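Only one protein chain is missing from this complex, and each of the others stays in its spot.
For subunit A:
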Amino acid sequence: MCQPSWGRARVEAQRLSDLARLRRVRDRIDREYGRPLDIEVLARAANLPAAPLGRQFLLAYGLAPYAYLMTRRIEHATALLRRGDLSVAEVCSAVGGPSLDTFRTCFTERVGVSPDVYRQRAIGAAADVPSVRNGEAPLTGPRLA
């Protein structure tokens, strides 16, 4: 006879195993954000179709895989731009792009100013430019206004 608690335990074990699989996808984004990565590549490695991977990742981490990837890229880009010795194009390439136009658009959406303006302000007053992680910077931060 099958006890209900066994079924629950099986479902829970499966859920934890699914989450661990998503963790490996997220770790791969963290590790390879500088390379060309897309949902198809990630899905193949995770042995899941792209759409369910996207849905499960969004539920688990609050961001779709591509949004998480771009957030990581922009986060690393702000750190590189603050150094001041790299051009915006060089930074875009170092964090995996994808194209300079797309990079500029994504950066501006998340940080509130363009990468060019961010770089100039960072060179002018390093301490006043916020670092950005997971889109936490306000769109129009008081220090950037």
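Here is the rule we use: a contact is a pair of C-beta atoms (placed from the backbone, for glycine too) under 8 Å apart; a residue touches a chain by one contact, two chains touch by 3 or more; residues count from 1.
Quick note on the criterion: contacts and distances are computed from a predicted model.
**Q** For the chain not present in this complex, what protein name does its UniProt entry give, out of "Spore germination protein KA", "VOC family protein", "Pyruvate dehydrogenase (Acetyl-transferring)" or "Glutaconate CoA-transferase subunit A"?
**A** "VOC family protein"
**Q** Give me the subunit A residues in contact with the hidden chain, please.
**A** Residues touching the hidden chain, for subunit A, are 12, 15-17, 19-20, 22-24, 26-27, 30-31, 60-61, 76, 79-80, 82-83.
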